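Below: one structure, written as structure tokens.
A protein chain is absent from this complex, but the other protein chains hold their places.
Each chain carries a letter (A, B and C) given by its place in the written order, and its residues are counted from 1.
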Amino acid sequence: MAKLYFRYGAMGSSKTANAIMVWYNYQERCKKALLIKPGVDTRDGEYRIRSRSGLVANCILFDQIDWNAVRAHEYDCLIIDEAQFLSTEQVDQLLPIVDEFDIPVICYGLKTDFRGEFFPGSARLLARADTIEEVKTICWCGRKATNNARLDGVGGITKVGEQVVLGASDKYIGLCRKHWLVGDPGPGLRAEDLARGAVPGVCGCAADGEDEEDEEI
Amino acid sequence: MAKLYFRYGAMGSSKTANAIMVWYNYQERCKKALLIKPGVDTRDGEYRIRSRSGLVANCILFDQIDWNAVRAHEYDCLIIDEAQFLSTEQVDQLLPIVDEFDIPVICYGLKTDFRGEFFPGSARLLARADTIEEVKTICWCGRKATNNARLDGVGGITKVGEQVVLGASDKYIGLCRKHWLVGDPGPGLRAEDLARGAVPGVCGCAADGEDEEDEEI
Amino acid sequence: MAKLYFRYGAMGSSKTANAIMVWYNYQERCKKALLIKPGVDTRDGEYRIRSRSGLVANCILFDQIDWNAVRAHEYDCLIIDEAQFLSTEQVDQLLPIVDEFDIPVICYGLKTDFRGEFFPGSARLLARADTIEEVKTICWCGRKATNNARLDGVGGITKVGEQVVLGASDKYIGLCRKHWLVGDPGPGLRAEDLARGAVPGVCGCAADGEDEEDEEI
Partner (left out) sequence: MAKLYFRYGAMGSSKTANAIMVWYNYQERCKKALLIKPGVDTRDGEYRIRSRSGLVANCILFDQIDWNAVRAHEYDCLIIDEAQFLSTEQVDQLLPIVDEFDIPVICYGLKTDFRGEFFPGSARLLARADTIEEVKTICWCGRKATNNARLDGVGGITKVGEQVVLGASDKYIGLCRKHWLVGDPGPGLRAEDLARGAVPGVCGCAADGEDEEDEEI
């Protein structure tokens, strides 16, 4: 009895790396898992998904799924990254694949946007999934990051605007609910830090205008 | 660091019994947990919650919460049953209790209604809770029951109508997604069973018009 | 594909109440779940399991299981309470029931004894179960209780002695690891509390020699 999984997590919680690892584990067992992403963000002209930590894998777009091949059991599992961008109808298309064709479908995605509202795909997945699991990461304070914040560029976070802004230079970070509610992006990103010339790095910390070697992988 | 918990489960998954047991465990440790239910359904004139299995405990209505007492830490925990009936605003009132006053809040409720749509309280809790956990039960087929069905009285289930019908004699049951989607309420509740005079019992099975001793507790 | 579940929890975490509720949920769906307890403790001459919160249900002893009936699928589920008292061999007897006969087996039990060592049944279940889940409760400090302490009667806890002492008047409580390690049973049970005449109640709190109404169910 296959299941529809929704594995949600905040920005920076390694959802994509997890998607690739699950796909990799299927490959290792000579099973065929199909990696999929919604067709929303194809600016890079590539059919790839890429984790922050450096894992890369080829994928197809949701609209390219060959449903006849799926129904013919040519795949042992469907894995969908950025599943928050699926439409309600696309999520519903997955249900008979699980229920009638007994093929597990594993969806990774954000739960809520920077305003704290559901993405359409997330809402439908939360309503329809058999199993809802969290991919965890931490806020700068050490608590679990559960919310996604859009930095406003001047030391705070913004909660208004379009849900999806492709190509926007806005930066998103995961925060715990408390710091998302009060709008505290953490040390290095606050107004006083920016005012004294701090340059936020990948890590959300401020470089304080100095050169620093990056020890990360 | 306290958390806001949303423990969701289908009809008949022992959510109320779990709420009472958590309350009981606090009592046993000489801690004060406050049992709460939304003010929607007070037909019985009682401030009680009652599990199908027979556990009963006193509670107050959400609107009766003495927020000053809560903020003064007179309670070690708030436990809310039938939390799907909370409004968005009521859920939001709970957030500072958790984040600022460090008091855990544990909410039990349905995730979706018989139409497959979120209840307002459930949607907000799914969006805001720190921890989302499932209280599980089974469909008649043995799979996990994840959906809630309203029986139409003639052997099928209905997916249209008001979300909440107080005092309605409609019967609800938990089904797996597959059987909810196809509208199969299971043996004893199908049209052919009703046609031959079957009388659905508490368990959803048909008594076949015969007297039967009920061996359940 | 059925599973062998081990649902472990500290003293006072409502394991028995959960076992009864799962059994009840099967009954409600007209499915037959068999409630079982090991044959270790039958002093009360009854084939019953009883939760602290007042739920009671009939059960059989492990040695009374009619394996032919089980293999003939006369039961939809086996539920075993106090599973820490199963022997290694008894746990192994359950494996083909799950794997070959596709019948879920749900075991509730303690993980470790008051000395911090596994019970035989718990060790085997941890090693063999498909799914390991925790039934949670709290320490007097508010942290999760993960360890089981035997009160020494003079304000501390003891970590030496026989694993099982039937009929012993020793009192057990669940504590978080920290308070189990340092041996602090909490307010009302400490030496200074006992010295001033405190009488530990069910809740582990001291009655201070005064009459108090018990507001628990």
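Definition applied: a contact is a pair of C-beta atoms (placed from the backbone, for glycine too) under 8 Å apart; a residue touches a chain by one contact, two chains touch by 3 or more.
Keep in mind it's a predicted model, so treat the numbers as computed, not measured.
K.L.:
Report, in label order, the displayed chains that the undisplayed chain touches.
P.N.:
Checking the complete complex, the chain left out touches A, C.
K.L.:
Which residue, C:32, C:73, C:178 or C:196, contacts the hidden chain when the whole complex is considered?
P.N.:
C:178
K.L.:
Could you tell me which of A:56, A:154 or A:195 touches the chain that is not displayed?
P.N.:
Reading the full complex, the residue touching the unseen chain is A:56.
K.L.:
For the chain that got dropped from the picture, name the residues of subunit A it touches.
P.N.:
Touching the chain left out of view, subunit A contributes residues 12-14, 17-18, 20-22, 24-31, 52-57, 76, 137-140, 142, 187-188, 202-205, 215-217.
K.L.:
Mind pulling the subunit C residues that touch the left-out chain?
P.N.:
1, 4, 95, 99-100, 111-112, 116-118, 123, 126-132, 134, 143-144, 146, 177-178, 181
Just so we're on the same page, only the chains that are shown with their structure count from here on.
K.L.:
Max contacts between which two chains?
P.N.:
Per-pair contact counts point to B-C as the maximum.
K.L.:
Could you work out how far the Cα centre of subunit A sits from that of subunit B, in whole Å?
P.N.:
31
K.L.:
By residue number and range, which residues of subunit C touch two or more other chains?
P.N.:
There are none in subunit C.
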